[in-house]
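Removed from the display is one protein chain of the complex; every other protein chain stays in position.
Coming up: subunit A.
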Amino acid sequence: MSIVTVQLGQCGNQIGREVFNAICSDVHGTHGLCSKKENESYHDACKERFFIEAESGVPVARAVLVDMEPKVISQTLSIAAKSGYWKYDDHSHFCQKQGSGNNWANGYTVHGPRHKEVIMNLVQKEAEKCDRLGGFFTIMSMAGGTGSGLGAFVTQCLRDAFPSSFILNHVIWPYGTGEVIVQNYNSVLTLSHLYQSSDALLVHENDVIHKICAQLMHMKQISFKDVNQVIAHQLGSVFQPTYTAEDGLHYSRNPLGDLMETLVPHPEFKMLGLRNIPQMPENSLAYSTFSWPGLIKHLRQMLIANAKMEEGIDWQVQPPRPGSSIPSSHSTNKLLHFNTSIANLVILRGKDTHSADLGSFRDPSLYTSWLNPQDAFGAWKTPRAFNKYEKSASLVSNSQFLLKPLDNVVRKAWNMFASKAYVHQYTKYGIEEEDFLDSFTALEQVISSYTIL
């Protein structure tokens, strides 16, 4: 099954090209560490999922590029074509001239309806090129105007036009200390709207990835390209082909469906966080060895203690003892320390994955009480190594990972809203105070639901 990627806004397009780059270089890399036959199946599965074979032999990404100003898209198209390994379809993009001015309302109420037909036509064309459509993957930031506002509108349109397809929104959480002053408003409006039409939101936080670049990759001067490459690596580690069934006979044909089935048992809980280890500078890879028990142990503790990366994990945090009742007065303590999960998905790639024991992830104390741990945990494996890492482990988690960031964004937005600052910029385009209140209410509901897990 194929996935159609929709890249929205500057961020969406910049990340999108890194993702396709990462996938392509992984597939063409020689560090598969597995049999030729295995490599070929991997290659084929990946190709079907993300690319179309063109007459020229250069694979064409299954993607639609959307932006309200032209500079980024033209840059993206040319960088992709230069690589020689892959490219975008020359007609599969849409842009305007003016941009959205970081204004969610402009993206949602003006650009959205105005360009709906053209954009959805492009999406329809890409969907028709797939033998079997596996769903949509949209990439956007929450902070700006196009990715966020137009992105929310497009997601709604996707839901209306393809009611039975899976929609996964990849959302970039901006740096806490502003990239855009009205980013909290834009974020609140985006999240509340996406929640209605999307199946799940997979989040990457700029602050976290920045830290990974600084502390794990040892980069001195970090550019957005560096940040985007780490994000692309992490996404690739989730979406490259894997075996989902225990017997591992063929690569999964329905990655988005499998993801949703494992991770989103209840529509109230759609916030997914992503962790990937190990992460290190490329020139250190040759000198490092890892063991599955070690990686799994770290990953589990990262889950429990809500650590953002494999350094600085708090090993003191432990799950509550099973059987003991948790009175409500302890629930705030629980919030601060232990990360309760609804569902988790672990993806292992590389040497000897069959020997990896994931029993510790099936511990019922990790999970909220209303789900069986058998239903709450999924594991995907493949012996084919990913992106030069001999062993690589990823965790996609529907848990309280994003509770604190979400709470922060809502708090700051509410603070600003109380003084009515900037609201006139939104009402100018038809987003009234009531719409804001609706969004706040929706998100407070989500926060409340995640808090009482």
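Points to keep in mind about this one:
Following the convention adopted for this analysis, a residue touches a chain if its C-beta (ideal position, glycine included) is under 8 Å from a C-beta of that chain, and two chains touch if they have at least 3 such contacts; residues count from 1.
Keep this in mind: contacts and distances are computed from a predicted model.
Missing from the rendering is one chain, named in UniProt as "Tubulin epsilon chain" (options: "Glycosyltransferase", "Tubulin epsilon chain", "F-box/FBD/LRR-repeat protein At2g04230-like" or "Sorting nexin-2").
Among the residues A:25, A:124, A:197 or A:425, only A:425 touches the chain that is left out of the figure.
Considering A:182, A:203 or A:231, the position touching the chain not shown turns out to be A:182 (whole complex). In the full complex, the hidden chain is touched by subunit A at residues 10, 14, 69-72, 75, 97-103, 145, 175-182, 210, 213-214, 219-225, 227, 410-412, 414-416, 418-422, 424-425, 437, 440-441, 444-445, 448, 452.
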